[in-house]
Every structure is written in structure tokens, then in C-alpha cells.
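Every protein chain of the complex appears in place save one, which is left out.
Chain lettering (A and B) follows the sequence in which the chains are written, and residue indices restart at 1 in each chain.
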Amino acid sequence: MSYAFIALYAVLTVAFGILPALYALYLAFTDAEGGFAGVGNFTKVVGDFRFMPAVGHVALYLAIWLVALVVLVTLLAIVVHAVAVRWVSSTLRLIFYLPGALAGASSVLLWLFVLDPAAGPIGGLLHLLGFDSFVEVIVPANLPPIFAVIAFWTGAGGWIVIMYGALNNISADVIEAARMDGAGRIQIAWRIQLPLLRKWISYMGIMSLAAGTQLFVEPQLLSQASNAIVPNDYSLNQLAYQYAFQQNDFNGAAAISLLLLAIALALSAVFVLRGGLFEKD
Amino acid sequence: MGETAISRRPRRLSGAVRGAGILAVALTMAACNGGGGTGDNPSGSYGFPQVAQDDKAEITVWVDADRAGAVEAFKKANPAVPVKVVSYDGSANGSNSFRTKMQLFDRAGSGWPDVVFSTQNNDAAWASQKTGGKQAFAAVLGGGLVPKATLDGFTPGSLNPCTVEGKVYCLRNDLAQAVLWYNKTLLDRFGYAVPATWQDYQALGEKVAREHPGYIVGTVGDAWTPEVYFWASKCQANGITGPKSVTVSTGSTECKRAATMLDTLIKNGTTPNISVFTPEFVKKYAGKVLLMPGPAWYAGAIFNNPQSLNVPKGQLGVAAPPAWQGETAVTGNVGGGTWFISSHSKNLKAAATFAEFVTTADDYQVNVAPGYPAFAAAGDKWIKKQESSGYYATDLRPVVKAGTEIWDGWGSGIFSQEAIWAKTMTPAIAGGKSLVDLLPEWETAIKNQAQVNGYTVK
Partner (left out) sequence: MPTTRAGRPAGVTGRSGRAIGTAVVAIFVLFFLIPMAWLLLATTKSARGLTVGSPFTPGTLGDLGRNWEQLFAFQDGAVTLWVGNSALYAAGALVITVIASIPAGYAMALTRFRFRRLLLVITLIVMLIPNTALVLPIFLELNSVGLIGSPLSVILPMSFFPFGVYLTYIYFSTSIPRDLLSAARIDGCTELQVFTRVALPLAAPIVALVAFFSFVQSWNNFFLPFVMLPSSDGYPIQVGLTSLLASTPAFNPSSAGSESVQLPTLALATVISVLPVLIVFLFSQRFLVAGMTAGGTKE
């Protein structure tokens, strides 16, 4: 009977979780005629002149984003947690997390507006920073921070709310005791709150790292909106897309996808098996 | 791990994949409403395999926003033909959306639009070829689908970007030869002469920088900068020598002289790095464009366009493209869109009617189109109409003449020169680097892009 309960889910798991991965594996190790290609596809894509720049772009973006996420989310959660007035605190959390409703293309579009000095809401600020045109704003050097800002804007709120919840779980007695000992607010945050948030911070970091390697929609739309000054092979997923649909090289595309998948799998496996978050089962 | 272990894997996998296949096929049957492409007329009367035809079928037309006017004109003239418009980016600036989407439709086995407009000239290179065992997207037009008289009516050479191995695969929308646009009123007021050579042009630019700072003689903000300046200088950046071979050499004198000239003019502020289509450009330079080498379609697209520079009547003049001293003048070409008919169309007749209409009929090409029509008869009328409008300060003979002067050493490869320029050069120019220094980088970028597209590079 149990098998009947899980049947549909198991079929979906096989069809859209396991088989695609295996099929990508098969394609990545074969050539266009279906013959065994060894690591040929991997050496080809890694040797592609677009590959290393794409790795560099994604890595830089991730570095900026993860640091911002860890530092700012923790800081904001602790600060908001310190707000004593109930409705203020809950309003703040709502404001922070509402942008999460705008994901994918919508949030990128919104930020295209925001970053346009001619029409956007922060045109004055952009002019002040020396940007007079949209093209100047989106020069390649600015892209990693721009993508990090977009990702932070949509994603941070949810994490702030979660951290806030975790902070609520710290018993008031512990804080009170620390205060009796003469600990200031900053010391309490540093000595008591931060260590208890560690698990959440690592969870957030790993999830975000895995998601960040998949960068696609942001550069894809920016490429369209910048007349290709942002190239359409900016990120690894875009490169895989180019391989599949421009060069018609599914084996190469599969090789890139597999590399990306391997990173994501490794991260989540490490997390599940050793992270201690799912300890009980 | 030994090799056997790896090589055994595919066989095991294919069994599993087949299993999924059965599952998915069962699902397809519920959802699929005829994949098209099966059991079709294998040869077709036009020289390519075609599907069963239905003269009443609606045709789907992909155009960029600019070409919406063409569809409207067609609908007005042919109300009986059902047309559905889908707007897309026109594959502009090397986005390759035309190609990638058609490859997706190839995979899907259905969904191809009947007629597609592309702003690029490099689509015939792929659209004429089979991909992944699927028939070529582009219908052969010379095999009876489009009357020979119509094809012959195009300006000689204008169908070159559409022609692969002697067969025509698309119709040219307009000729996009670069000419020298200038503001006659301003030029007269400042007491300058129209430059006949690029040396004069540069000298004039330097003079303008000194005497009338703020006025400009060109731009390098758009991805077609190489086509306007480097093509016209016979720079061998895009020497397509065969279906899969290209010669790239940007270290030549021809390339360097253009780069040096632009470096000087960029530095002195007379050739800004701003796209002519941006609001900033309009804001900063409306009324300040003294000279502007650029394609024929600049006339309607930026000068005589209330949304853009909006140059008043009687001021805009046009001159032949400058020559390099001691050489005969040649010029470049910036796009000049192309219309493709899908070989998968269910209503080839309507599709062909449509493509013929938008490229040849006066209702669109003469009365609406911003650029110089590629269809000769329409081209003549367009020139007459433009001249008689009294808008221009000069006659338009230089436009016609420039059409015959396009240098043939610059080809239509499968990859986009504009995308390469936008990616590697535009940001570097914005960063203040000199074009002369960037030439080797440009060459490498072109070679790389050609190689990943399967070209043999020399």
C-alpha cells in the first residue's frame, strides 16, 4: 500500500530528477553520433574561450552576494529583533520580505528601471555617482554588484524573517542573565545571538551558493536590454544555452550542465549528510 | 576507473531512457496535436519538402517593433489574409534569438512562424542548412515560390546576403549602405565644406572640436561602428572566404588608419560613445549633429523622426561616403533587414504574398519604410518621394550611388560582428582605451567567435 502512496511521486522523481541527470551524463560522455567521447566534451567546453570568463563572472558575483547576504541579513535580523514595538517590527519584516514576491524576470525588469538614470527613482543618485546613461551603469565591471543587489533585494527578506524567528527562540532568561553580567547589546549579539544563528547562516550560505551558480535570467535580460554589451554568454548557464541552441551541440551543453549540477549536488549532499540540520532521520 | 566501466554506462542508460520514452510518449498522445512534418510531400514543387498546404491558414509573422508598420500596411491591402503578429527583438545586435528559437522549434517539431523579419544579414548562413537532421528553416525562394521577375527586380547585389550556393533564401528589406549625412544649415553657418576624404573628415572633426565644441561629426556608441568606419576603410575583419572559412586581420594599415582617426575624434569629443537610439543622445545632441557617417536608414530612423533628433525640414544633406585619399571610395553596410519564409509553412502562398508585399509594394516600402528599399523600382520611387517631400537640403543621388560602392571584402558569416563589437569593444572604449591598442583584442575576439561557430580561421 505504501508503494501506491509514493507511486506518483516516485515516477516524477525518476522522470524529472534522476533520469535527466543520467541522460545529461550520457550525453556529456558521448559525441554527436552517440559514440563514446571520454572527457572530450569537458575539455572542449573548459577550453572554450568563453568558459573561464563565465566562471569568473559567476564567482565574483557569488563572492559579493554571499558576503553581503551573511553580513547584512544577520545584522538586520538582530537590529529588527531589538525593536521593541510590535507593529513596527512586524511592518519592517513585511517590507523586507515582500520583494521576494518579485522573482525572475519581474525583478530584473524592475531593476532595469531603477538603474536607468533617465527614468528611474534613483536617477539623482546615479548622476551623482557619475552615471549619466543606462549603458554606463551596466558596464561589465558593474555587473557582479548589480546582480548581487538584485538577488539581495529579492532574497534577503525571507532570510531576515527566518533569522528573526530563530532569534525569538533564544530564551529571554539567557539574555537577561547576560545583561545582569553587564553585557552590552553588541556583546549580547556577538556572544549569544550570533553563535545560535550559525546553523542558519550556513544553511543560507549553502542554499544561496548553489542557487547563485545557476545565474541565468539576470544576464539574459540585461543582454537584451543593453544591445549585447552584456554578452549572451556571460554566465555558465547562458553558455550551456548557447551550446545547445546556437551551436546545436547538445553534448557540450550537457557537459556544462553536468558541471553545474555536480556543484549543486555536492553542496546539497554535504549539507544533508554532514550539516547536522537533518540529524534525526 | 577503467574505460570499460565508463563505456558500459551508456548502454545501461539507454534502456532507462527508453523506459522514460514510453512513459513520455503516453503523455504526448494526450497533449500532442499533430507534430507536423510527418507524412509530408517529400519533394515539394518549390525545391524543398513542404507540408500539406492550406490556403486559408493563418500565417504567423515575426517582426521587430519597427516593422509593425509593414504588417499594418499588409493587413490594409490584403484584408482577406489572416495574419498573426508576434514581435521579437529582430535578432538585433547578435542576440541570435531568431536562430535559437528556430532550433527550439526544430526540436519541438512544430511552432515555426511562417515569415520572419531579421535585422541581421547573417541568417541565411544557418537558415539554409539542415540542422540535426531537420530540414533547413528557410524556404528556397528561387524555385518558384517567389516569381523570378520579382527576384530580378531587386537592386543587383542586394540579395547577396540572402544567397547561399546560388540559391536565394530571403528577401532584402532595405539597402543599408553607409553614406555621409550632414546638417547643411550648420555646415554653411560655420563655413565648412563637406569632406570628400576621410582625411578631410578627420581634419574637420579637429576643427569642430576647437571652434565649436559640443558639436559632433559621428558616433561610436553603436555596435555597427565597425560596419560604418572599418568596412569603409577596407579593414579585413570579416573576410568570409567560404561557407566555413574566414580571414581576419585587423593589424593592417586599413584597419589602423580608421582606428587612429576614431581615436583622435573620440578624444576631442566630436565622436561620442553614445548610441544614437538612446534618450541621452537625443537630449545631448539634438541640433548638434554636424556630420554623421551612417546607413541610409538613419534618415527616417533618427533624423526625420520626431521621437529622435527631429532635424527640421531643409537642413539635412547627404554626401557620398568619403574615400581614403588616393583610393576610390567604398562603403559599408549596416543590416538592411531580411525577410525569411519558413519551409515548414502550411500556407506558403500567403507567406510568399506577404514577403513580396513588404519588400516590394509601394504601400509599405515607399510610403512608410524609413530606409532605402532594396527592391529597385520601390527604391527609385522612395528616392523621388523623399526628394519631392522637400525635407532634404540636397538631392539623394549619393544614397543611390553608395549602394553600388559597398566593399565586397566584408562578408555575411554566421556569427555577428555586432555582438563581438558590443561585447569586447564598446565597454573598452567607454573605459577610455584607444582603438588602435584594442585592434589585436578585437581580432582575437572575432577569431574565437568564428572558431566556436565552426569556421576555419586564417
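Definition applied: a contact is a pair of C-beta atoms (placed from the backbone, for glycine too) under 8 Å apart; a residue touches a chain by one contact, two chains touch by 3 or more.
All of these numbers come straight from a predicted model, not from anything done at the bench.
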The one of A:V46, A:V70, A:I170 or A:M207 in touch with the missing chain is A:M207
Touch rule applied to chain A and the missing chain gives residues 1-6, 8-10, 12-13, 15-21, 23-24, 27, 72, 75-76, 79-80, 82-85, 88, 91-106, 109-114, 116, 118-123, 134, 153, 157-158, 161-162, 165, 179, 184-186, 199-200, 203, 206-207, 210-211, 213-214, 216-217, 221, 224-227, 237, 240-241, 244-245, 250, 253-254, 257-258, 260-261, 264-265, 267-269, 271-272, 277-281
Counting contacts across the full complex, list the positions on chain B that touch the omitted chain. 17, 20-21, 24-25, 27-28, 30-32, 35, 63-69, 72, 84-90, 92-93, 101, 104-105, 107-111, 119, 275-279, 301, 305, 307-308
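Criterion: only the chains that are shown with their structure count from here on.
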In their shared complex, chain A is touched by residues of chain B numbered 3, 6-7, 9-10, 13-14, 16-17, 20, 23-24, 89, 92-96, 99-100, 103-104, 131-132, 221-223, 274-275, 278-280, 418-419, 422-423, 426-427, 430-431, 448, 452-454
What does chain A use to touch chain B in their complex? 11, 14-15, 19, 22-23, 25-26, 29-30, 34, 36, 38, 48-50, 118, 132-136, 139-140, 223-224, 226-229, 231-232, 241-242, 245-248
